[in-house]
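This report refers to the structure that appears directly beneath it.
All protein chains of the complex are present and in place, except for one that has been dropped.
Letters A and B name the chains as they come in the text, with residue numbers starting at 1 for each one.
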Amino acid sequence: MAEPSTVADPSTMDRGARAIEIRGARYVYPTGNVVALGGVDLNVDHGEIIGIIGQNGSGKTTLTKLFNGLLKPTEGTVVINGVNTAERSVQQMAAHVGYVFQNPNHQLFARTVDDELQFGPRNIGVPEDEIRARVDEAIEFFGLHDVKEEHPYRVSFPIRKLVGIASIYTMRPPILIFDEPSTGQDHNTTKIINDLMRRLRDEGTTVVCVSHDMPLLADVVERVVVMKATEIIADASPREVFADKALMARTNLQAPQSTEIALQTVVGLGGPVALTPQELADDLVGRLSGSAPASSTRKR
Amino acid sequence: MPDPIIRFENVTFSYAGTDEPALHDISLEIMPGEYVAILGLNGAGKTTLGLCVNGVVPTMLAGDLEGSVTVGGLDVADYPVREMAKLVGMVFDNPEFQMSQMSAEEEVALGLENAGTPYEDMKRIIPETLKLVGLEGFESRSPLGLSGGQQQRLAIAAVLAMHPKVLIMDEPTSNLDPIGKQEVFDMAAKLNRENGMTVIVIEHEVEVMARYADRVIVLDHGRIIMNGTPQEIFGRAEELATLGLRVPEAAAIAAILSARGLWKGPVPITTEPAVEAITELLGAKNG
Partner (left out) sequence: MSMQAALPVALIPGNSIIHRINPITKIVWVVGYIVLAFATQNIIILGVMAVFAFMLAPIAGITRPLLKGMLILVPIGSSLIALQIIAPAVEKPWTPAWELGGFVIYTDGLYYGLVLLGRIVASLIIALVMVMTTHPSDLFTSLAKLKMPYILNFMSSMTLQLIPVFQREFGIIMSAQKSRGMKGSGFAAVLPSFVPVFVGAIERVQQLAISLESRGFGSDGHKTSYRQVRARPLDWIIGVLGFVVLIGLSVISILKGLWNISALITFPGPFVAGLFFVCAAVFVGFLVLIAVFSFKK
């Protein structure tokens, strides 16, 4: 096999049939025989946007750490973008998978925000002029103009979190993993994150979003993977998952409020399992103003 | 009418070395036993407001304070934080950062030891307090080995042991999973209803606050710009949106319908009233 390229150029990269292909992956902590992941199978196609939900300790974090090789499975195989993670270092996987950590304080260390955004792409061998272009573009998109010469630790926490995300985004990985992107955010910065998700979808990036923030997931993901006690116990569209009351109760998770209201009102009348207030309101407007329910064709 | 337990009188505060005041002419009264939610964007002054109540501002974090903050009749500027601790308990967003002891019971004991509580009293208070937060049986467990929700409840127990009248929680669940979040808020609600504890919560999640709070205060750029019942505040979806804040989804649905003239009744802020009102609307339409 040829020396693996570290430059993430999707045109020359041997993209596997799928973005993520996991077969019977188990992970047991080397100390104390604690099973953190018990036999998981998962396929994610290129360009899919999925959410992973479950309580702490359900195995979510362990699963996502398999994606970029931070953990290698004790049993089973993990193939990402056509590459078996067992054969690569984390640094080599960085060109394939971007991983945004929950706490930006674990990630940032450069002198300025601008330097921070350059670090990743330079590591994976992106040409200098391309780095500049990507950084400028990210500063624009994330609204970091006023702080780009600031030290990353001198900006407010929500902005710092955006810097953390931007510092991975400039690497343009074909697969992007977010660990709790919306914690510690306010509604302004949450909006930027939602916009980013839509943009990533348009660019064909595969996105994995681990989050407890159900409204965020309802808004941006197409597929939800539910984990409990180190296993995947459900894998379906957000509508199906949030409509499954027994599943939500069993995992102690709560569907978005709009979904709960819809389930107790319009769903019984043939209305949609609404994921957002707008969706439910649209349906109600249709019903109340006399015309046929607007969204009956949109269900599922 | 009883006297307010917390009173802010024309409080303006700037941190040392800054020009922009973090709090701007705040006047506020909070009654004993109230459950108050504080909303606002990051940097609106919510945390500073909370820190004023136990005197960390201005005694530990220096700055320029005008006006006065009194708690239980004591001016916070005149007492060290450790004195105020007998009146006000405060917990922060990261429970792990508040842990310093080898076991849960020692964590709870720390404040009592510092106050010179006799051993016999501690032997009674510590199990009582751990029971109050649902951590009986965890006495000798290491705080760092607990789940996030348990850690945060332990942090709360550690301040409750000193029998404060007021509990302030600054984004207490932002680092917790849904189970942990529920544990903490259920416990705070219980303290409020059964023990008459005055509770102040700084929180982003409006659905949760709509369920528990008696009163919502909205801060923007260091000023109080809304102050009322959750019903009143969350009925003003458009105004809140201009501040970058959202309302519970139940209220958002009503707001959209109301703009089309299709919603007449009161704005629901939690799931059940929303379901009732929508069922009624649909029933009226069909029948």
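Here, a contact is a pair of C-beta atoms (placed from the backbone, for glycine too) under 8 Å apart; a residue touches a chain by one contact, two chains touch by 3 or more.
Computed from a predicted model, the values in this text were never measured in an experiment.
*Asks:* Looking at the whole complex, which of A:90, A:236 or A:285 touches the chain that is not displayed?
*Replies:* A:90
*Asks:* Just name the one of A:120, A:215, A:256 or A:272 that touches the chain not displayed here.
*Replies:* Considering the complete complex, A:120 is the one touching the chain left out.
*Asks:* Give the residue, chosen from B:17, B:118, B:261 or B:283, that touches the chain omitted from the document.
*Replies:* B:118
*Asks:* Going by the contact rule already stated, which one of B:73, B:145, B:196 or B:265 would touch the omitted chain in the full complex?
*Replies:* B:145
*Asks:* Which of A:99, A:142, A:178 or A:242 sits in contact with the chain that's absent?
*Replies:* Only one of A:99, A:142, A:178 or A:242 touches the chain omitted from view, namely A:99.
*Asks:* What is the set of chain B residues that contact the non-displayed chain in the whole complex?
*Replies:* Its contact residues with the unshown chain are 51, 54, 56, 60, 80-82, 84-85, 88-92, 94, 96-103, 105-106, 109-119, 122, 126, 142, 144-145, 155, 158-159, 162.
*Asks:* Considering the whole complex rather than only what is displayed, give the residues of chain A touching the chain that is not shown.
*Replies:* Touch with the absent chain occurs at residues 6, 29, 31-32, 34, 65, 68, 70, 89-91, 94-95, 97-99, 101, 103, 105-109, 119-120, 123-124, 153, 167-168, 171.
Here is the rule we use: only the chains that are shown with their structure count from here on.
*Asks:* Can you give the whole-Å distance between the Cα centres of chain A and chain B?
*Replies:* 30
*Asks:* Quick one: in the complex, what on chain A touches chain B?
*Replies:* Per the stated touch rule, the residues are 55-57, 156-158, 183-188, 212, 215, 252-254, 256-258, 260-261, 264-266, 269, 276-278, 280-281, 284-285, 287-289.
*Asks:* Over in the complex, which chain B residues touch chain A? Could you list them?
*Replies:* 41-43, 93, 147-148, 171, 174-182, 204, 207, 244-246, 248-250, 252-253, 256-257, 260, 262, 271, 274-275, 278-279, 281-282, 285
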